[in-house]
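Here the complex is missing a single protein chain, while all its other protein chains stay put.
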Amino acid sequence: MKLVVAIIKPFKLEDVRTALGAVGVEGLTVSEVKGYGRQKGQTEVYRGAEYAVSYVPKVKLEVAVDDALADRVVEAIRDTANTGRIGDGKIFVFDVEHAVRIRTGETGTDAL
Amino acid sequence: MKLVVAIIKPFKLEDVRTALGAVGVEGLTVSEVKGYGRQKGQTEVYRGAEYAVSYVPKVKLEVAVDDALADRVVEAIRDTANTGRIGDGKIFVFDVEHAVRIRTGETGTDAL
Amino acid sequence: MKLVVAIIKPFKLEDVRTALGAVGVEGLTVSEVKGYGRQKGQTEVYRGAEYAVSYVPKVKLEVAVDDALADRVVEAIRDTANTGRIGDGKIFVFDVEHAVRIRTGETGTDAL
Amino acid sequence: MVQMGRGACLRAAAGAMALLLPADAMAQAAPAATLNGANTAWVLTATALVLFMTLPGLALFYGGLVRAKNVLSVLMHCFAIACLASVLWLAVAYSLAFGQGGSMNAWIGGLGKAFLAGVGTASLTTGDIPEDVFFMFQMTFAIITPALIVGAYPERMRFAPVLLISGLWLLLVYAPVCHWVWGGGWLAGMGVLDFAGGLVVHATAGVSAIVIAKLLGSRQGFPNELRPPHSPSMTMIGAAMLWVGWYGFNAGSALAANGNAGMAMIVTHTSAAAASLTWMTIEWIKFGKPSLIGIVTGMVAGLATITPASGFVGPAGGLVYGVVAGAACYWAVSYVKHSLKIDDSLDVFAVHGVGGILGILMVSAFADPSLGGLGLAKDMTMGKQFGVQLVGTVATVAWSVVVTFIIVKAVNAVVPLRATGEAETDGLDLSEHGERGYNY
Amino acid sequence: MVQMGRGACLRAAAGAMALLLPADAMAQAAPAATLNGANTAWVLTATALVLFMTLPGLALFYGGLVRAKNVLSVLMHCFAIACLASVLWLAVAYSLAFGQGGSMNAWIGGLGKAFLAGVGTASLTTGDIPEDVFFMFQMTFAIITPALIVGAYPERMRFAPVLLISGLWLLLVYAPVCHWVWGGGWLAGMGVLDFAGGLVVHATAGVSAIVIAKLLGSRQGFPNELRPPHSPSMTMIGAAMLWVGWYGFNAGSALAANGNAGMAMIVTHTSAAAASLTWMTIEWIKFGKPSLIGIVTGMVAGLATITPASGFVGPAGGLVYGVVAGAACYWAVSYVKHSLKIDDSLDVFAVHGVGGILGILMVSAFADPSLGGLGLAKDMTMGKQFGVQLVGTVATVAWSVVVTFIIVKAVNAVVPLRATGEAETDGLDLSEHGERGYNY
Partner (left out) sequence: MVQMGRGACLRAAAGAMALLLPADAMAQAAPAATLNGANTAWVLTATALVLFMTLPGLALFYGGLVRAKNVLSVLMHCFAIACLASVLWLAVAYSLAFGQGGSMNAWIGGLGKAFLAGVGTASLTTGDIPEDVFFMFQMTFAIITPALIVGAYPERMRFAPVLLISGLWLLLVYAPVCHWVWGGGWLAGMGVLDFAGGLVVHATAGVSAIVIAKLLGSRQGFPNELRPPHSPSMTMIGAAMLWVGWYGFNAGSALAANGNAGMAMIVTHTSAAAASLTWMTIEWIKFGKPSLIGIVTGMVAGLATITPASGFVGPAGGLVYGVVAGAACYWAVSYVKHSLKIDDSLDVFAVHGVGGILGILMVSAFADPSLGGLGLAKDMTMGKQFGVQLVGTVATVAWSVVVTFIIVKAVNAVVPLRATGEAETDGLDLSEHGERGYNY
């Protein structure tokens, strides 16, 4: 099983979720993160002094999927989260050794 | 070394932590996440319009443990976080290649 | 490719980021977490009753880097985040199977 | 005859002034009038209460309803409009509203009182309070009225047009209508009843709001992907301040510390309470969950609706006003959003427009002693009064629609109203003001 | 003889009315009384201040103390109770409290003033202010008293019983006790001293709170897994508003703009300051860390305690009241939580109950000129006055306990009070009101 982790722009979250639904993903976990990268944060002004905010708000998506589905999930995210502008984010894929559904104790792909 | 990641219901956090203490876990890291899955969010009403909230607040637990302990940790979480109702969450286990305690520079299991 | 994950004290974030920049890291992702470990939280008082707060605010840093750079990144974090006092935190390294830059579709090290 | 509140006082004063004297001789020319310190104390207090309604009351009420990324922009709109309206009020708007317009006086006051020319600390007017106190009290109304309209265009309008539209609107919509009704203009002459601003404040703002919302277009994702208010507590704090401040708005409009002010306070309070409970009950029946946002929206509806009637109706009238306001505005919110599909984002028209007009029309019945009221204007019957109220409403609505339409089109030709899509996504706090609401 | 504040005024007025006239002829029948505009202006202002104490003051004070998932429910409780109490006050409660009860007048007023029957804008009462203004001022007390009790049951009581209990409580506990003390009832007849509501407001609410908390049961995890207040800033904002509003509560209860009001304001303020510093000092000594929640809790204790005495004691008395209030209520909080193990969640009894009763009893000493007071009631000695105060306390406590017990049992038979465990875990905001406090 794989865990696909994507760092995306917050306003793309709904589109991505819909696209993932279309390829068969039924669950995912989302968290708020701050990104640092090529895309620079906006400038803020405080009583006459201007200063740069280094971090940009991003959303992190974690989706555990069956190996077979992993590529389609990566593709779906890439296609929907893309705006062609810097800061669109990254996708990372990890190997999951073991998965359990807490409610039932099911493991492996059944746990998803 | 393994990293056990669990997505659980927030109100189960204390029980789980206690249970993990009992099996010998001394440290862990917690973050707030929003989950999307079978369990649907509550409905909110705003000036006469009702709409569904897709995300449910969850807590994500990350525990790095010695390989030998991993199964007991998974079990402990599964048993304590379980309420038998949908939305109880998932446990994922990953392989950790390397671990360092920042304070001392210790590595491997000593870092925990 | 590796993902270096570090749990550090919040006030060390800027130093660490600068140090990572020096070793060639150009992007990273940050999130707020709460840590439980040897370091105990401060005590809070509420209308005459004192109680311990178990969790300590920490910052989690995630940096994906080329295999070759991983060790230098770990070192840089260890050296800068270190204060010599308990609660300095941990570094974990994971293997990344696959990485994609959403904007361009580049993969592997090019995605960073 | 019933004591007629500000309208009557001002008409009388204006009439006297027109006949007798240049403005700067005013104090001497009304020998009978001596300062009533008690009334002055109450109107000074009421002035503070009404300023409090806008800053921070209304700002918070609105600020809590938008998304977190736009909260500061909404507070900024209210604050900057308050400042701008204050300066304009001093410069010309007070004079346009309450000055002598000479041959044009039916339509507009003149510029004779621009920058308070001729008004000293000893000038009395409108009964027995100093004119400078009256000027301040009225200023707070001129502040809140354009600020009410903020609710029509948050989360997407750029800041420069917010200021331009608000400033022009104050001069071209508010000042004239205020003159018609309270400054001795043609509606005052007809005997229209508008105690504290059903036409002058709520109808003008509500109607103009929906015009602006329509011309500006909806927010991204309206109406399906609406997000809930980011901070219902902030909205509730603002609402509570509005309620408290409204005591100054309505009971202060008696311009006296007496039983009339007391009764105005009672009916104001009663209408607010009844409308809140009505809205709450509707939600409870419909969704099983009465909401905080719901109950406070009902409150505003009840207060807006009773405003024009607050000096004329009795306690039972206040109760009826509240129930009608809660139900009618509840319905209007859905109608505008789902049938008209206009993104009047914070429901300014549905609450203030509908409420204000309803209140104006209903007053012809509920001011009548037969319905517990304190009496209609002299020589009026319910029917005749209703006719007058209707004329006032039609005129106010028509003027507001037409002039607001022209203002919006004109401003848009100079500065595009609408923020770019990206600015809207990022939120106006960062894109227009370089700040974030929450740095926790 | 000392000027006796509201109690005395009302007794006089009520007495006159009983002897002389039907209610609707009242204004004419008291020919000596003419409107005092200054006093009216101050009472109108005080009315706004006291409303401000509940909305948003008390709501925020309480809202900040609960967990984030219940903040809206607490605001909702305060807001909805305010609306409900207002309507009930107009309908019957004012009449029960301040009307003429005929042969039952020692115990309860009649229904003669229901819906303000016979009270016009020209009616004067209680000295020289319009009765409608007095009605409004009193309404704000009737609003805050049941709202105080909200602190006993947050985070676990369902919304329907909150409303039912509050409404019944207003009619069956507040109105009668108010009549006994301020409406010309039996305690007034005995010469009980309660300037602004030690018995009527704080004792009734505090005692009823602990009864409800006991019957309802504790929150999950009480007392070991308590969570700290989710927003001490919100609590502090509310506390500050309470302090400001309390000027209206206590100094407004002089029903006049004079040196008595000034002195009431001084002792009120002094007691608040001294109690705050006392609580702060205790925490500092005990924990090394004086907390914001602590200092503002001390403030409320100081204010509640001085309330009954605020028209009778001098500045030094105010200081002593504050120190005693801070220390006693600090102790009471722990006692209720850890010894009685009752989850009176926001310490209504420990602060308002203990404070109010303490203030009532101490007044017999500190009103005496020998202790800097302004004087006891006519023909009273310290000892005799203490006896009267004690009778008043026992009667109020007993009535509050018994009637609240019955109300709670009765309501629970109709609608279960307690939210389900799951609703409690999710928080009442979502489960009862379908909203979330913070959508950042």
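Just so it is clear, A, B, C, D and E label the chains in written order, and each chain counts residues from 1 on its own.
In this text, contacts are C-beta pairs under 8 Å (C-beta built on N, C-alpha and C of every residue); 3 or more make two chains touch, one makes a residue touch a chain.
Keep in mind that this is a model prediction, so the values were computed, not measured.
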Across the complex, visible chains touched by the hidden chain are A, C, D, E
Full-complex touch with the removed chain, picking from E:L51, E:L96, E:L171 or E:I295, is E:I295
Missing-chain contact among E:H269, E:K337, E:H352 or E:H433 belongs to E:H269
Sole touch to the unshown chain from E:F287, E:W331, E:F386 or E:F405: residue E:F287
In the whole complex, of E:A97, E:L216 or E:L277, the residue touching the missing chain would be E:L277
Interface residues of chain E toward the undisplayed chain are 36-39, 41-42, 45, 49, 67-68, 227-233, 236-237, 240-241, 243-244, 247-248, 251, 256-263, 265-266, 269-270, 272-274, 276-277, 280, 287, 289-293, 295-296, 299, 314-316, 319, 374, 438, 440
Hidden partner sits against chain D at residues 35-38, 40-42, 44-45, 47-48, 51-52, 55-56, 59-60, 63, 71-72, 75-76, 79-80, 82-84, 86-87, 90, 115-116, 120-124, 130-133, 135-136, 139, 159, 234, 432-440
Where chain C meets the chain that is not shown, the residues are 11, 14, 42-45, 50
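We adopt the following convention: only the chains that are shown with their structure count from here on.
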Chain B and chain D share contacts with A, E
Neighbours of chain E that also touch chain B are C, D
More Cb-Cb contact pairs, comparing C-E against A-D, go to C-E
Residue numbers at the chain D-chain E contact, same meaning over half shared and different meaning under half, come out as different
Taking each chain's centre as the mean of its CA atoms, chain D sits from chain E at a distance in Å of 34
In whole angstrom, the CA-centroid distance of chain A from chain E equals 53
Averaging C-alpha coordinates per chain, one finds the centres of chain A and chain B separated by a number of Å equal to 18
Multi-chain contacts in chain B, i.e. residues touching at least two other chains, fall at 31, 43-45, 50, 94-95
Touching at least 2 other chains, the residues of chain E are 434-436
So the complete set of touching chain pairs is A-B, A-C, A-D, B-C, B-D, B-E, C-E, D-E
